[in-house]
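Sharing a structure, written as structure tokens. Questions coming.
Showing just some of the chains, left in place.
Each chain carries a letter (A and B) given by its place in the written order, and its residues are counted from 1.
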């Protein structure tokens, strides 16, 4: 049960919004609605994008503008279809696709 | 000193257990016992898998069911040997392998 899949990486910021809601939440919920196999949201300690502003997590971890990395996994066609919609939501950030081999997609009951 | 290696990604949940211990801890300790070159455990803010349940970190970060991403690195044979054992432990989750180039594996004294 191994198959070629793609890993989608979307780098945005925690403070980015889409219609007054956190962008990363909107993206992950939309990926789920589109029946993408899986997605997870990772927060970074610091980072930067092409704008060259450095983002730091605040002293007590209360900053709300940490770098966000969204990782999603599915077959290429599924992710490219989702991207047509998602890329219009990203006003600042990087979007990448990587090749991967699906070793297991387990749902046991 | 560059060489082809693989990156193993295992997506599980923080609350998953194996013989009453956190699954991600058991997996990382087993990878170490198997002498895999390196591994790290990343926690996510939110995420979902094929079960379609959405996992959220709780309001005060006290949720114990955050999405977990285990990243391990080694040569392909080493990781596939480990997977024979590890995949039986994962009752719900995605397992991927990606190609990578090992630029440096540094241990200086």
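Operating definition for what follows: contacts are C-beta pairs under 8 Å (C-beta built on N, C-alpha and C of every residue); 3 or more make two chains touch, one makes a residue touch a chain.
Remember, it's a predicted structure, so these values are computed and weren't measured experimentally.
What's in place is 2 chains of the same protein, and the file's complete complex has 3 copies in all.
Following the convention adopted for this analysis, only the chains that are shown with their structure count from here on.
Superposing subunit A on subunit B by their CA atoms means rotating through 120 degrees, a value rounded to the nearest 5. Subunit A and subunit B have centres, each the mean of its CA atoms, that are 18 Å apart. By the touch criterion given at the top, residues 9, 11, 42-52, 54, 67, 69, 83, 87, 90-99 of subunit B touch subunit A in their complex. Those residues of subunit A that touch subunit B in the complex are listed here as 5, 7, 24-25, 28-29, 31-32, 37-43, 68, 71, 73, 98-108.
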